[in-house]
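First the structure, then my questions, so here it is.
The complex appears here minus one protein chain, its other protein chains still in place.
Our next item is subunit A:
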Amino acid sequence: MNPFSSGTRLRDMIRAIRACKTAAEERAVVRKECAAIRAAINENDQDYRHRNLAKLMFIHMLGYPTHFGQMECLKLIASPGFPEKRIGYLGLMLLLDERQEVLMLVTNSLKQDLNHTNQYIVGLALCALGNICSAEMARDLAPEVERLLQFRDPNIRKKAALCSIRIIKKVPDLAENFINPATALLREKHHGVLITGVQLCTDLCKISTEALEHIRKKCTDGLVRTLKDLANSPYSPEYDIAGITDPFLHIRLLKLLRVLGEGDADASDTMNDILAQVATKTESNKVAGNAILYECVQTIMSIEDNGGLRVLAINILGRFLSNRDNNIRYVALNMLMKAVSADAQAVQRHRATILECVKDSDASIRKRALELVYVLVNETNVKPLAKELIDYLEVSDLDFRGDLTAKICSIVAKFSPEKIWYIDQMLKVLTEAGNFVKDEVWYALIVVISNASELHGYTVRALYRAFQVSAEQESLVRVTVWCIGEYGDMLVNNVGMLDIEDPITVTESDAVDVVEIAIKRHASDLTTKAMALVALLKLSSRFPSCSERIREIIVQFKGSFVLELQQRAIEFNSIIAKHQNIRSTLVERMPVLDEATFIGRRAGSLPGAASTPTIPSVSLPNGVAKPVAPLVDLLDLNSDDAPAPSSSGGGDLLQDLLGVDLPPASQQSGAGQASKTGNDVLLDLLSIGSPSAPSSSSAVDILSSNSSNKVPVSPLDDLSSLSLSTGTTSNAAPMMDLLDGLAPSPPTENNGPVYPSITAFESSSLRLTFNFSKQPGNPQTTVIEATFINLSSNTYTDFVFQAAVPKFLQLHLDPASSNTLPTAGNGSITQNLKITNSQHGKKSLVMRIRIAYKINGKDTLEEGQVNNFPRDL
């Protein structure tokens, strides 16, 4: 006989599989076996059905697909004999779960079996129901289960009790039906029934307040008596574990008492004596005893306050904490976490021990201890605690550093007594674990530094020193580069020297060295390099002696493959080379960053991240775990625990820090805007595809593209643009020029044919005239000089002219002469437009325009179309 036909015994199949040397061999055996089982299923083989299913279960356990066996389970369950049913139910529980629709088919069989005369079969059905029932099944079969709670055999009663738990969790509405039969179970003597009854009552209390009230009123005394009897019971071999009678029952009873005592002074009062007895009399040299003590402490801390008991409880935890067994220390830390809210003082006494636990080699203990330390920190002890933690950072495990760093940063930020201390601690953290620091943290640091004007010099020098030893810590490098860019002169001139500082001599070229190292380091990422470029630009103005060297560094990045870097390099190079006169204004120190905005934004975009790490046990009402999780999300296996902090907020902040330097300045400063937005609106107005923009305006576009979305919403940018635009409006034209370094110089002479001027647009308040000229040898291109005249008696401010043309035309707007239009007779604004007509001679010009300005701060918008261009332009 073929050893792998379906005739093989289960034992032989397991043996054959175990004999396999390789995974491939095993797969082959399983494949053969599965094929034989499928064949047997198709032939509707009766004799070997339960053997086949048993094999399938084994195969399933090895991780192979076995869904084809699901119907076999149902057939076996429907057969009359106990052995078939037994294997059928087992298969049902292993191969199916509540989500499969096949399960609905079994409801009827279950109902019959729950009413079966053979109590073992009833037991099988209850077991299956308790393990996999769905909400629908719970509804359908609840009456049967309710009835079985009073069955004569205790084995059935206890199974029915646990089954009821599953039912009320699936369908909470059914809870009230179970209140009476459940409380009846509390009077049982049989331990199995009693423990399941207690558990059922605990779950009922969590689901229904009605049940809680009822059980609290009717059963508290009885439960206290039961616990007392149990605690005082003589040795009973059947339930004895390490000298204690049924510790599991102890624990369940204590847990139910906790639920009943919470928020109810009378109930709490009733149980005081027995809790005191359990807390003092229980042997604590074995796990079982400690488990009871642990549960007891938890109950004491949760029920209504009784000073004496709490002292007792905290003392037990203190004892736990000094226990040599790691498990005991772990639960002590866990429990102290909950005790903090009740009695912080008492927990503070154990601070030193807890701090030691942070340094434990066991990750579970470390994690608990760190969370506990975190909640113990306050204004008075922050300095020593932070010092301890930062010192430990140096030697801590790599996989623990992330957690530890986040906590330290959060503590330091939350409780720092003064800015200098905060900056010092953060520098230490960055030096030790800069690579583990989250982005928000170093943004926050920069905001603080920016606000501490008297510490700028001190900070930049400290960072310079730190950089010399820890140049590999990315976030340290970023903060250093940023600070040197902003406060480089203070570094070199030792400005704002504090008494505690050692004097330091740094030359201008040393400072540039730092930035150069940062930008050339291979490990530096885009953000760091981009920041370094900005810093270089700033330094080029602060350190004229290094200007040439800086330009050389920047030039190297003109060929960078990273668009962002290449673009910055080209722009910055242009600024350095051609625009000496405005450079110093451009790279002025950043205005003080607004702390409130930053904090607000962080709070908005990162709910509870970093700054408020999860303190699960504290926030939970003592022991009553999250609002009773419905079974479906019991494991939550798809979603991860941590509330995933979105990084989007961080991105914005980052943009602010980086982007604030240049693009907004060029964009928003006076006339520059007209040209830039002109291009954008051009696309909008005619909704034409992207016209191949002249190289010059594309430069503008690229420049603004990186931050244009974010600029309008950023208060930081507003601040900077304010200060910059005031300084640069008068320089608007050259300012614009720097961006189109590649464009041909504006027309100077006009030798072409003469065209009459036109009035392109006229309203009650504004007149726009166009003067035309042609460049010799270039008949397609027309240069238009637009003159705006104010016809009203109000001055127009924020004057912006925009124009759009159809696809066959290319339009280039030069900056306007001003963005303020004085009243009639007091002057005008002129702006040059250059139009290239690709259909010259066939089509004439046409243009749509939009003019926006403010009268006394009020926005006004005028729009129109210009059709009266002279022909042949």
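Following the convention adopted for this analysis, contacts are C-beta pairs under 8 Å (C-beta built on N, C-alpha and C of every residue); 3 or more make two chains touch, one makes a residue touch a chain; residues count from 1.
Everything that follows uses one rule, which is that contacts and distances are computed from a predicted model.
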Legend entry - Identity of the absent chain, which is to be given by its UniProt protein name, from "DNA-directed RNA polymerase subunit beta", "AP complex subunit sigma", "ER membrane protein complex subunit 1" or "Origin recognition complex subunit 3": "AP complex subunit sigma"
Legend entry - Residue of A:G130, A:G261 or A:P815 touching the missing chain in the full complex: A:G130
Inset, instruction - Would you indicate which residue among A:S79, A:T107, A:N177 or A:N327 is in contact with the undisplayed chain? - result: A:N327
Legend entry - From A:A16, A:L90, A:L110 or A:L768, residue that would touch the chain that is not displayed: A:L90
Inset, instruction - Decide which residue listed in A:L114, A:A288 or A:L430 touches the omitted chain of the complex. - result: A:A288
Inset, instruction - For the chain that got dropped from the picture, name the residues of subunit A it touches. - result: 11, 14, 18, 54, 57-58, 61-63, 65, 82-83, 86-87, 90, 93-94, 97-99, 120, 126-127, 130-132, 155, 158-159, 162-163, 165-166, 191-192, 195-196, 199, 238-239, 241, 246-249, 251-252, 255, 287-288, 290-291, 294-295, 298, 326-331, 334, 361-365, 367, 616-617, 620, 623-625, 631-632, 634-638, 640-641
